[in-house]
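One chain of protein is taken out of this complex; the other chains stay put.
For subunit A:
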Amino acid sequence: MSLKKLVVIFLLFCCQYALAQDTIAIKLQEVSVSDLLLKKHSESQSVLKLSDSVTKNNKPSLTNLLNYNSLIYFKENGLGMVSSVSFRGTTAQQTAVIWNGININSQLNGQTDFNTISTRNLNSISVRSGGGSAIYGSSAIGGSVHLNNDLIFKKAISGEVLVDYGSFNTLGTHFNGKISSDKIASQIGFSRNSSDNDYTFPRTNKKNENGQYYNNSLNVNFGYKFNEKHFVKFYNQSYNGERHFSAALGSVSKSKYQNFDTRNLLEWKAFFNAFTSTLRFAHLGEEYKYFENAGKDAFSFGKSVTAIVKYNAEFHLFSKMTINGIVDYTQTKGSGSDLISDVRKIGSASILVKHNVTHWFLYELSSRKETTNQYQSPLLFSMGTVFKPLSFYRIKLNGSRNFRIPSFNDLYWEGSGNKDLKPESSYQAELGHEFFTKNVSLQLTGFGMKISDMIQWKPNLSGIWTPENVNQVKTYGLEVVLKGNKAFGNHGFDFSSSYGFTKSINELTGKELIYVPNHKWVTNFLYAYRRFSINAQVLYNGQVFTSSDNENILTDYMVFNSGIRYGFGKKQNYKVGFQTANITNENYQNVLGRPMPGRNYTFNINLNF
């Protein structure tokens, strides 16, 4: 009965391994999944897949989800404010965010603000560690975060309402509807989050002021099947949000920030015997407005519009080998109140090979070359292999060259931009061991990378801040991920714990990079009994340096969260839950002078029909 369901949900917590998959599953996957390369060309790296159920157990911002479920370090300027990441010790511009296979990092600043993405309208979120530029392009150095919507052609009609309400008048309302048949697959999702965000800093009488925010996002996805061979799919996402930027400690702020993003993707996929053809068009728009004084009309702004055409020809040889040839063309126009308007055109060609030699050995190769009128791009590549000598043990090896192209701000900021910048580029390697049984898995991954031509903004001799390719960074680390689940009688357990050790060293100074913790540890535990489930989360972030001479630090901290849920209805279609975050009321900051909230509560209802 319901227990079986629970077990299935537990299983979804785990990464999916499986070297060989049966053909029906493959076909289903080919049709429904938007980012196929993630599945097919990431076997020699570690991919953490967070299912829908994990997502729902966490607050709706991508920051919150990944902070408590992955080893990515978040630099958040106070709750809900600008949030950037450090993945495997790299900078915010060295993590790529991929929406249905398309790189959506801002063209203006080269990074993604993880508080401008709502997780509620996505079917799955994956974290792919390590280099991926040969497939995903710029920024996939530390790793990439994949936001996916799946369209399934199967007769079904369903709806879901999710409401979260909690401390600081924080309200999230989310609606998802799906209607599909053998011919049509459609989804619509709407999500709105808002908060007064006026939390008291733990153990002080000071409040977070001017931190209120709201955001809306709308997702519309539609697929049409002409026949067994031809499919057309359309994905759309729009987001608009307004955040007042809260003040740092001891300061006052009156500013606010609005951003508006649209993403459209049209895909035509055709299946022939040993050949699959995929043609994609994407259109991405981003725009921000910054109001120095929220009470006035004056603002500064920046925007970019990107158009992408991408063609992917996939050949299947001897049922064991696939070869993809991909060509794409991207054109981006950037402009803004402080930017010199310009158009960037990038063409690229790549080849990807994957060969399942035997059931215990496979290798994958990929290579990509970009050309643009603005700078020289290195030849990117990735080589990986998976070797499974024992039924419970697998070893993965991957080496790659990756890059991060200069952003529009780096190149064209009025008075400061440097048009002579080169891309940052890296050589990196990782070695992973995986031990797994039916209920338990252990992953150990060691990695190292060398990044050269790192772009740093610094004042030149005339005192003008300008970016230069000055730094060389050496990063190494180790990740340990332990997972387990067990069900017996009416009881179900699920456990996952990850620990990351990271060192990022500026080779010119011998000092560590700022805001890279040496240690991060996250643990999630879930226990279910009949209709009840209880979950607990622990996050430990080691100390970080806040100045490049490593003289100033932010101390380490540990945060505990816990929640309880109860399912109603025959199939537990209706759930109510209550979560407590930061149970110990820890006073912590992950960016200097930006305290995070103390103990706070959320009540939620989830209805499926």
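Before moving on, here are some points about what is shown:
We adopt the following convention: a residue touches a chain if its C-beta (ideal position, glycine included) is under 8 Å from a C-beta of that chain, and two chains touch if they have at least 3 such contacts; residues count from 1.
In this text, contacts and distances are computed from a predicted model.
Its record in UniProt calls the unshown chain "YncE family protein", which is the match among "Cytochrome c biogenesis protein CcsA", "ATPase component NupO (NupO) (PUBMED:21926227)", "Pyridoxal 5'-phosphate synthase subunit PdxS" or "YncE family protein". Among A:Thr371, A:Thr437 or A:Gln543, only A:Gln543 touches the chain that is left out of the view. Across the entire complex, the residue among A:Trp99, A:Phe501 or A:Tyr588 in touch with the chain not shown is A:Phe501. Considering the whole complex, the residue from A:Asp52, A:Asp198, A:Glu507 or A:Asp556 that touches the absent chain is A:Asp556.
From the options A:His283, A:His433, A:Lys474 or A:Arg530, the residue with contact to the chain not on display is A:His433. Panel shows subunit A; residues 248-252, 292-293, 296, 298-300, 389, 393, 395, 414-416, 431, 433, 444, 446, 458-459, 461-464, 478, 480, 499, 501, 514, 518-519, 521, 540, 542-543, 546-549, 551-553, 555-556, 592-593 of it touch the chain omitted from the view.
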